[in-house]
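Quick one: the structure is below, questions incoming.
Note that one protein chain is taken out, while the other chains of the complex remain in position.
To keep things simple, chains are lettered A and B as they appear, and every chain counts its residues starting from 1.
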Amino acid sequence: MLRRGQTPAALLFLAPFLITTAVFFFYAFGRAIYYSFTDFNLFNDPRLIGVKPYADVLGDPSFRRALANSLVFAVITTTLQTVGALLMAVALNTRIRGMGFFRSAWYMPSITSSVVITLIFLWLFQRRGVANYLITQWQAFQPLILTFLGVLAAAQVAQVLWERSRRLPAGWLDPALAATSALLAVAVTAALAWTGVVAAREVPPFDYQYFADRWISVGGVRVLSVPMLVVIIQNTFTTIPTLMLFFLAGLQNIPGALYEAADIDGATPWQKLTRVTVPMLRPVTFYVITVGRIGTMQMFDQVAVIGSAAPGDTLITLAYYVYSNTFKAGAAPVNMASAGAIILALIILVMVAAQRRFFPSEAP
Amino acid sequence: MNAPRRTLLGLTLAACAALGSAHAQTTIKINGYGGTDPAVVGDLINRFVKPALAKDRITVVYEPLQGDYNKSLTTLLAAGNAGDVFYLPAETLDGFVATGKVLPLNGLVNTSPFIKSLNAAFTRGGRLYGVAKDFNTLTLVYNRSLFDEAGVKYPDGTDTWATLQTKLTTLKQKLGPDYAGICLQPNWDRFGAFAFATGWTQFDSKGRTNLADPRFAEVFNFYTGLARNKVGVQPSEVSEGWTGGCLKTGKVAVGIEGNWVVNFLRDNAPNLKFGTALMPKNTKTGQRGNFLYTVGWAINSGTKNRAASLKVLNILTSPQVQQYVLEQGLAIPSRTALTSNAYFRKTDPGAQNSRLVFDGADDGNVRAFTFGPQGADWSKPINEALAAVLSGQKSAADALKKAQADMNTFQKR
Partner (left out) sequence: MTAPAPVRPAVRERWLARRRWARAAWLYAFMLVMSFFFLGPFVTGLLSSLKDNPNEYPPTLNIPQLTPAVIGHAWALGVQGSGDGWQGGLHPGRTVTFEVQVQSPPGAPQDPPAVTLFPYQPVSLVAVARQAQARDYATLDTREVARSGDTRTYRVTVRSPLLTRQTGETVRATLTEPDADLRARLGNGQTVPVRLDTPQAQERQYELNAGQTVELTRGPAGYTLRGPVFERTPLQVDVQRGQSIVGSTLPPSDRQDFGRSFAFRNVTPGVLGYTFNNYRRAFRETADPASGRSLFFSWVLNSFLYAFLRVAAAVVFCSLAGYALARMTFPGRNLIFLVAVLFVQMVPSQVNLVSNYVLLKDLGLLNLWGLWLNGLVAAGGVFLMKQFFEGMPRELEESAAIDGAGPLTTFFRVMLPQAGPALIALSITQFQGAWNDFFWPLVILRDNASFTLTVGLSNFRELYGGQGDYGLILAGAVLSAIPVIVLFVVFQRYFVDTGADSAVKG
C-alpha cells in the first residue's frame, strides 16, 4: 500500500491546482473583501472606511434592481428548466427507433454558446421579428386552428363513447382513437377551408416591443421585466436539453421492479410519476437544482451581449452590476463593485446551504 | 491669472525635454479608438507626425483600445500605463477629470483657432482638458423620393418647428399608412437638441436639472406630439434600432442624425436619395438647438515626455492634418478657418451633410453632449418619460411629473 511518505507526492500532484487556485481565487477573494471596506476607486491608495461601501451598495437603486432581477431570474429559470427537463425526460424514457437522432437534435441548443444564442434571440424577438410574425400567423389562422381542435374533440368523444359501448376499456385520451380523430379533424378542416366556410383572418401584424422598459408588476411592485422574460425563455431553452439528459440517465437507474409493484397496486401514470419517479430522482434533482442555481445567479453573458438594446435597468443582474461598476469612464466605485460581488457570493452560499439543509439529496 | 507663469513653465519643460531628446529616442504612445481609427490615425502619423518629428528623435505609436474605450482607458490610466496622448470623449470628460490623470492645457496650447463651443466642451472650472479632434452635430437627413412623391417641399434652413411639423403631416397624409414623416428616438441624445432650442438649460447654476420649466414642457409636447397619427415613429416600429435604420427602410422621410449616417447609408441603402437640412428653429425663440459630439486629444498628466506629447498634439490638430481629414471624408475638422474649404462646396449628398454638420456647430444654442458629473444615468428619467409617451403608455403631463420626481431623487444621491 502507498501509505507512508505520500504527503510530498500528493502536494506535488496538487501543486498546479493549489497554486493557481491560491493566486487567482483566494488571493483575489481576499483582495475583493479588503477593497469592499475601503474607498478604492482604481486611482487612489485604498483607505479603510468600514462598512460604508456596503451601505452605499444597499442604498443604490440599481443594485437593488440587480438583486431583485437576479433572484427572480434564478428562481423562475431554475424552476422552469428543472420541471420542464423532468417532464420531457419522462416522456422520452422509451426505447424507440431513431432516438439517437432526436437526442442529438434536442441537444443542439446546449452546445452553442450563450453569446450566439443571445444574438439569435435578439434577432428573433425584434419588434418586426420572427416571434411576432409567428404570433401574427397564429392569430390569422385561429379560425382554422379552432375548427381543427373542435372537430378533434368532438370526434374523440364520439369514438370513445362508441368503443365503450362495445365494452372496450377506452380512456378519454386513448392514443389510437386520438390519431383517428386527428386525421378526421385535418380532413374536415381542409375540406372547410377548401370550400371557403372557414378561412384565415386578416389581422394587423402583431406589434410588441420585447426589449422595452416594460414590467410585470404584482401589487404595484415591479417583479419581472419583459426583456428579462425573453432571457428566461432563452436560458430555459438552452438548458432544458442538458438537464433532460441528466434526468434520463437517472431514470434508467430506477429499478423496473418499482414500477411493476406500482402497476400491481393499480397506480395511475400520475401516481407513478409522483410516488416513484420523482422521489427516486431526488439525487439528480438535487444536483440539477444546485448547478442551475449557481449558474443562473451568475448570469452575465446575455446582459452584456444585449447591452443597450434593453433599456435602463430592465436586465441588470448582480454579475453585470459588478462588472459595470468596476470598469467605468474614469474613477469607478470599485469598492461598491467588490461589496456587491461579496454579497452575491454570500447569497449563493446561503442558497446552497439552505438547499442542503432543507431538501435532502438522498433517495428514500 | 497665472497663465503666463504656466506658459513659462511649459516652455521650460519643453526646453528640458528638447535637451533630453537630443540624447535619446523618445516614444510617444497614443491611445485611441479601435475599429476604423487605427488606419486613419496611422495614416496621419505616417504622413504628418513622423516627418515633422524625425529630427527631434521622437517616434509615435498608436495603440487602439478595442471594445468599450472608456472602460479600457480607465483601466490603463489606473495601472499607470496609458498613452502619453489619448482620445478623450467630451461626454465622459467629468469622470476622467476626477481621476486627476488629465493634464490641463491652459497656456500650453493655443485654442483660438478652434470653434469656441468645442473648447467649451472640454473646459471644466476654467481649465481646458482637451483639444477637439473632430466633431459632429445633428442635422435633418431626409429621403428626397418621399418628399417628391408627396409633392412636399424638402426641409430647409428656414424651417421652424411649426413649418417642419406641417410638412411632415402633409407628407404622411399623402403617402398613407406604410410611410412615416420622422423617426423619433425616445432618447435624450436626439431630444436634447430640440430642448436647447427653447433656451432651456441642462443644469442651472446649482447643477440641478429643472424639468418643470415651461420651456421643457414645450419641447416635450412638441417632440412627443410629432408621434401623433403616426407622423413620427420610433425606430423599433420599423424593426430598426436607430434613426439610420429608419432611413434605410425608405419608409421614413426624416431622421435626425449626424455625419456618421452618411457612411451607414452608403453601405446599407446605396440607392437611397437623401438630402440634409439644418435643424429646425424653435418657433418662439427663432433659435436652433444642437448637440456637439466631440472627441478631443488630451495629455496624460503622468507622462514623462510632456513637451514631446504637446508637439504631437499640436501636429495632430494642425491645419494640414485637419484639411486632410476633411478632404478624405473622414471627419469634420474643429478649426473655424476650414469653413471655406473646397470640400464643403462639393455637391454630393455626403459633402453637403458635412457642411451642414460643420455649420450647425455655430448656429443657435449649441451645447456639448454630456450627462453631467453623475454619468449617463442622468438621462434615464427623460428617456423613460419619452418612451412612455411615444408608445402611448402615459400622458405627457403624467410622464413629466414622474420624470421630475425621478430626476430629483437621482440628483440627491
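Following the convention adopted for this analysis, a residue touches a chain if its C-beta (ideal position, glycine included) is under 8 Å from a C-beta of that chain, and two chains touch if they have at least 3 such contacts.
Because the structure is predicted, anything quoted here is derived from the model rather than measured.
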Which of A:Val57, A:Ala310 or A:Ala341 contacts the chain that the document leaves out: A:Ala341
Omitted-chain contact residue, chosen from B:Arg57, B:Arg124, B:Lys174 or B:Lys273: B:Lys273
Selected from A:Pro53, A:Gly250 or A:Gly330 as touching the chain missing from the view: A:Gly250
Residue numbers in subunit B that touch the chain omitted from display: 34-40, 64-67, 72, 75, 79, 143, 145, 149, 239-242, 244-245, 250, 260, 263-264, 266-273
For subunit A, residues in touch with the removed chain: 1-3, 6-7, 9-14, 16-18, 20-21, 23-25, 27-29, 31-32, 35, 88, 91-92, 94, 96, 98, 100, 102-109, 111-117, 119-121, 123-124, 126, 128-130, 133, 136, 166-169, 174-179, 205, 237, 241-242, 245-246, 248-250, 253, 283-284, 287-288, 294, 297-298, 300-301, 304-305, 307-308, 318-319, 322-323, 326, 334, 337-338, 341-342, 344-345, 348-349, 352
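By definition in this document, only the chains that are shown with their structure count from here on.
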Centroid distance [mean C-alpha coordinates] between subunit B and subunit A, Å: 42
Subunit A residues touching subunit B - in the complex, by the definition given at the top: 42-43, 62, 126-129, 207, 209, 211-213, 309, 311-312, 327-332
Subunit A-facing residues of subunit B, complex: 68, 70-75, 77-78, 89, 92, 94-101, 236-239, 241, 375, 377, 380, 383-384, 387-388, 391
